[in-house]
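First the structure, in the form of structure tokens, and then the observations on it.
All protein chains but one are shown at their positions in the complex.
Then we have chain A:
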């Protein structure tokens, strides 16, 4: 009862990372592959990446979280240790209906990480608790 899509996704991210590191470009075929695997949220996630909407918050105690500024301006905090996003899309599409692997915010996080364009930010532990 093995699932394969996660491995496909992971491989794609690895590819993106490698090629972006070498050439600072993502070739068209990788973009197309992303669209194929992730569907509509691929475009939206890329838009978020273009806007540099993903920030990695880190606190002195070593805790980390990702904050994504969504299309409407809303901040979503996504976790590091597992896939979770507070956006409604994640709740319905991923959790309830099991029709998607990720929501656009988490995908944006992965893409930004792969391309190393995540904004970095340090916040205090107190703030981190507030965020999480």
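Note that in this section contacts are C-beta pairs under 8 Å (C-beta built on N, C-alpha and C of every residue); 3 or more make two chains touch, one makes a residue touch a chain; residues count from 1.
By definition in this document, contacts and distances are computed from a predicted model.
The chain not displayed here is annotated in its UniProt record as "Scaffold protein involved in DNA repair", chosen from "Immediate early response 3-interacting protein 1", "3-methyl-2-oxobutanoate dehydrogenase (2-methylpropanoyl-transferring)", "Scaffold protein involved in DNA repair" or "SKP1-like protein". One chain of the complex is left out; on chain A, the residues touching it are 1-19, 21-37, 39-40, 42-44, 46-47, 49-53, 55-56, 58, 64, 66, 69-76, 80-84, 87-89, 94-95, 98-101, 103-104, 109-110, 113-114, 116-123.
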